[in-house]
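Supplied in structure tokens, the structure appears directly below.
Yeah, one chain of the complex is gone here, protein chain that is, but the others are all in their spots.
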Amino acid sequence: MSTASMEAALLLAGILFMLGLLSVLIRRNIIFMLISVEIMLNAAGLAFIVAGTRWVQPDGQVMFIFILTMAAAEVSVGLALIMQIYHQLKTLDSDAANVMKG
Amino acid sequence: MADLLWLIPALPFLGAVLLVLFGTKLPRTVAGLVGVGSVGISALVTIILGMDFLATRPAFYQQEVWQWFSVAGFSPSIGFHLDALSLVFIFVITFVGFLIHLYSTAYMADEADFSRFFACMNLFVGSMLVLVMADNLLLLYLGWEGVGLCSYLLIGFWYKEPANGYAARKAFIITRVGDTAMAIGLFMLFQLFGTLNIQSILSDAPQVWPVGAEGALLVALLLLGGAVGKSGQLPLQTWLPDAMAGPTPVSALIHAATMVTAGVYLITRMFVIFELAPVAQLTVAIIGAVTLLIAGFSALTQYDLKRVLAYSTISQIGYMFLALGVGAWSAGIFHFMIHAFFKALLFLCAGAIILALHHEQDMRKMGGLRHKMPVVFWTFLIGAASLAALPIITAGFYSKDQILWYALAGENGNIWLYAAGLAGAFLTSIYTFRMVFLTFYGESKTHLEHPPGRRITIPLIILAVLSLVGGFIELPHNFGHVVLFSDLLAPVLPGISASEVLAANEWLFQLLAAVVSLGGVFVAYLFYIKSPHLLHSLERSPAAMRLHRFWFSGWGFDALYDNLLVRPYVFFSNLNKRDIIDSFYTGLARMAEGFHVIFSQTQSGMLRNYVMGIVVGAIMILTISLLL
Partner (left out) sequence: MELTFYIAAAVAILSTIMVITRYNMIHALLYLVVSFMSVSVVFFTLGAPFMAALEIIIYAGAIVVLIIFVIMMLNMTKEDIQREKEWLKPSVWVGPAMLSAILLAELVHILTTSNPAQTEALVAVDAKLVGLALFGPYLLGVQLCGILLMAGIVGAYHLGRQKKKVIHRFLQERSAAA
């Protein structure tokens, strides 16, 4: 069906992951950090799909479904947390939430 | 019948548990009932079992209740073994113990910690029963330590007084010295025999060791160390006089029924090992002889009524050791039984006096109590006569005479041991009647607070009767020849034969013993009733004063140990006050603290820093795995 090589697909996953990671590292806005995490999760899912297709096994897609579920749960809880932070601190700056520092 | 065995130690334990759990909520009468009743039922079971034992005469009853644990081939059981020897002991423990408990309900009636007292007493009796009924040495050791614990709890019963706590600690620590020796002995026995079952050790020992084997000697000496510690013999006797800090019934229990006789029991129980090591057995005899003299001299000089009795216990246990040492096993046990009767009697009488005089223990402040407390006077007199071994009528005469006789005429006896015993008998009768004269005669110096009630006098009367008639179950063979007691013990303990030459003249030595004992009474009468000025002039001479001080302090053993052991220890511990080894651990703690300060800096609360940390870590791991 397709002749796109597995390496190319994995490279795509890697690049997407790196971009997400880069974004997590540079952002201070906590919503952006959440978006970046979504990018990374998506990249990981892509890697699973590639692997599943490579060995013609359904397991990769099963894992993607699990990741999807996890991402959904994570976003819902994460957004709730963000709203709490915003209500408490009146800002989305993640560095402002450093009350627990050692 | 053997099925009943477990009940005997279990009942006092049950009583103790009940009193510990619910003691403070129970009314006094119920608490007392539980405390006395548990020991009483235990005594009843013992008597039923004893009747059956005497009727059917089995070699022993054996009951294994459950297996304690099983580790690497070592599987001691919670099992009880009752033979004639144990029977004598459990009879004395439960019966005398019961009387003491009964007495205590009156003695401790005004005490705030009534139920704590009875819980400890029950535990004490239960531990002692486990000790004498154990079929293996590990269970025996459990009882042994239980007895040590209870003695600590009871000596320090009035713990608010620092001196009592000190006495309790002293008793605990000094007996611990002996216990350690005994534990090492048990390790050796287990290594050699692969079991701690008493009967199999006793039957195997002659095959393992020839007579005089070094191993047997070592084990016997280690066991002796334990026995010496518990029984308050030289050189570990110093705790016993101080143990008088506890309530008087406790002293009675420690001295008569439990605790101090544990050493006698241990040596008798392991007699095979001692017979295989004649040197150790001779050591037992010598320790006994020396102890009975030293304690006798010390008892002469004490003013505290209870301390006199304490030293007399040390001295009487010395007699038992002497008997065991010369191989007169049944004589030693016989003296143990008789001693339990009269010593419990004397202590309980002393308690009644102390209670009546509002906790006055100094004999110099007593006097003239003869008419005020007739029951106590007569029973105390009977106990004292038995202790002093007045001839013919008292039980003490028969038991002590037997020991003296075998110390001279027995196979291992010799003239020196006999001389020591005889001198001890003389001292015994002097200090005993000094006590009687000082306390009950002379002019009255104190006001009687409350006369003893019925719960106090009934145990006294029972014990007094036993102190008189108890001796008639074993009479010398030239004088009635009753051997009920040694017959009972014959299947368990080997008999002893007296030398033929001396046997013909046995009556001569009995006469000598009788004269010595009566002579002691006369000396006491002379000094304390007839012509007290003799005593005063004697007291004034400097040599006598020095000697008095020396004996009063118990031959300076406390000071000796203080200088020899305690002071150097304190000195070294002072040197090492800022614990050198500990500084290493303090250093570790400091290091952890330093790292804590450093690493807590990294807890900046900045989410991005944490993510950065994760990324750096991932890179490091990935790099390492690529390079390797």
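Annotations
Letters A and B mark the chains as written, and numbering starts fresh at 1 in each.
Everything that follows uses one rule, which is that a residue touches a chain if its C-beta (ideal position, glycine included) is under 8 Å from a C-beta of that chain, and two chains touch if they have at least 3 such contacts.
On a predicted model such as this, the values are computed, not experimentally measured, just so you know.
Although one chain is hidden here, its contacts on subunit B can still be listed: residues 612, 615-616, 618-619, 622-623, 626.
By the touch definition given at the top, subunit A reaches the unshown chain through residues 1-12, 14-16, 18-23, 25-29, 31-32, 34-36, 38-39, 42, 45-46, 49-50, 52-54, 56-62, 64-66, 68-77, 79-84, 86-87, 92-93.
What we mean here is this: only the chains that are shown with their structure count from here on.
Taken together, the subunit B residues at the contact with subunit A in this complex read 599-608, 611-612, 615. Every residue of subunit A that touches subunit B in the complex is listed here, in rising order: 21, 24-28, 30, 33, 94-95, 97-102.
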